[in-house]
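For this depiction, one protein chain was excluded, whereas all remaining protein chains were kept in their positions.
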Amino acid sequence: MAIDADALWILLNAVRERQPLVHNITNFVVMNTTANALLALGASPAMVHALDEVEDFVAISQALVVNIGTLYPEQIAACKLAAQRARAGGVPWILDPVGAGATPYRQAAASALTRLRPNVIRGNGSEILTLAQQARVGQGRGVDSLHDSEAAVEAARTLAAETGAVVAVTGAVDYVTDGAKMVEIHNGHPLMARVTGLGCSATAIIGAFLAVERDPLMATVAGLAVFGVAGEMAAEWAAGPGSLQVALLDALYALTQSDLAQRLKLDKE
Amino acid sequence: MAIDADALWILLNAVRERQPLVHNITNFVVMNTTANALLALGASPAMVHALDEVEDFVAISQALVVNIGTLYPEQIAACKLAAQRARAGGVPWILDPVGAGATPYRQAAASALTRLRPNVIRGNGSEILTLAQQARVGQGRGVDSLHDSEAAVEAARTLAAETGAVVAVTGAVDYVTDGAKMVEIHNGHPLMARVTGLGCSATAIIGAFLAVERDPLMATVAGLAVFGVAGEMAAEWAAGPGSLQVALLDALYALTQSDLAQRLKLDKE
Partner (left out) sequence: MAIDADALWILLNAVRERQPLVHNITNFVVMNTTANALLALGASPAMVHALDEVEDFVAISQALVVNIGTLYPEQIAACKLAAQRARAGGVPWILDPVGAGATPYRQAAASALTRLRPNVIRGNGSEILTLAQQARVGQGRGVDSLHDSEAAVEAARTLAAETGAVVAVTGAVDYVTDGAKMVEIHNGHPLMARVTGLGCSATAIIGAFLAVERDPLMATVAGLAVFGVAGEMAAEWAAGPGSLQVALLDALYALTQSDLAQRLKLDKE
């Protein structure tokens, strides 16, 4: 199937109609933001991380989102358990390796989760370079990227080929690859980098599309494109990062077929 | 005392004047939202969940709110300790059994807390059906309801009669019962379901009214009516779920006697 505005619109409608249950094990900074982004899109989010219930919860979910932003030992254990259960039960899952490379602890956690075969990995330039073992530990600026997304394009391709995951590296341009094909998304707005958790929200939105679309490349492009278009629309309305976040939720909720058709900017190799 | 707009206005003023300290043990998704809703209403919220201090904190609070949204073992223990201390000290407390029925772990926690005699229980249709043991485990859509509030009216009555708690089941219509009396609240707006944590915020708002009103039926109707009216006012202004959340806090803060008098829609049996 061609990846174009029509195909993405069909997928967005599928999310809105089916309201898939998206299980999130995510960080404390963005739990609220992420849940609101998923609800505005039309999905049904749940944030569940107790070791005693993550397996049961994955089993009733249509997708799993794993994000290591504010990781701690019990949460890493819960992420692993949930990821294994997702793989065993055919529930698609996506990994967001927040700040991979900033500390050895964080890098070890990200690597261990990568080995549990996520269907998709989404990170910024520094995170993807780290996961592809092309960057040294400790060089990151915490959770923000030191590298343009463009600098990590080849790392993304390598990581995808090695892991079998679709890899997305996001930034001024978003790149999505399965190791062979490469899709560029030229939507979004620079002001989005001044709101916390929008990368994490993009990951969660991809999770919602994974729940309705089996092809992870298609689902990832759909998630990033819809999120980027909504961000652009929000930036036109916003006076700064506070109003951008509010307007982004409104735009995700209100996004129409013509918004998508008129604004979508994809480049395919 | 009659439950009408005049009575509710007196209670809202009591909250605004006395600024009761409301102790919340709640989930990580909604901590910020809930604290802001309580502050906008006029109460003084505190989010305190460490085992080492929950009992001391309940002792200086005027009401306790217990919410199991992102439960984990230590938090369940803290909830139990706080609930027992509240009962012993005459501090009214309300239980929000988020996602009860989604997993066995969650159902066990909700049932154990129910046995500690909350003054009020507020949930959506699926949660109240589960607690009244009229629904099977695992059939929920995570934390969103599969059932209209109307489908759980009889379950609410049963649960109230069995536990001695006032039970509120919220949705398109909110139902509040003490097992005998039943009050329906026809306020609110469908867009509210697209913002995370508004059910949890409604629970916290009821907590603030419990701090100033001894009759739990009256306090619960007051909380849900004020929250529903504020939500309606916000929905008239909002362009989507992002701006709804912002406007809801503004409306809680600004709500006047005539807003309440003109908009309140109660039905009493």
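Order as written gives the chain letters A and B; numbering starts at 1 within each chain.
We adopt the following convention: a contact is a pair of C-beta atoms (placed from the backbone, for glycine too) under 8 Å apart; a residue touches a chain by one contact, two chains touch by 3 or more.
Because the structure is a prediction, the values reported are computed rather than measured.
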{"item": "Of B:176, B:248 or B:264, the residue in touch with the unshown chain", "value": "B:248"}
{"item": "Residue, one of A:71, A:95, A:222 or A:235, that touches the chain absent here", "value": "A:71"}
{"item": "Residue in contact with the excluded chain [from B:61, B:126 or B:163]", "value": "B:61"}
{"item": "Missing-partner contacts on chain A, residue numbers", "value": "27-30, 32-33, 69-73, 99, 102-106, 138, 140-144, 193-197, 238-243, 245-246"}
{"item": "Missing-partner contacts on chain B, residue numbers", "value": "19, 21, 23, 28, 31-32, 35-36, 39-40, 44-53, 56-57, 60-61, 74, 245-254"}
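What we mean here is this: only the chains that are shown with their structure count from here on.
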{"item": "Chain A-chain B separation of Cα centroids, rounded to whole Å", "value": "33"}
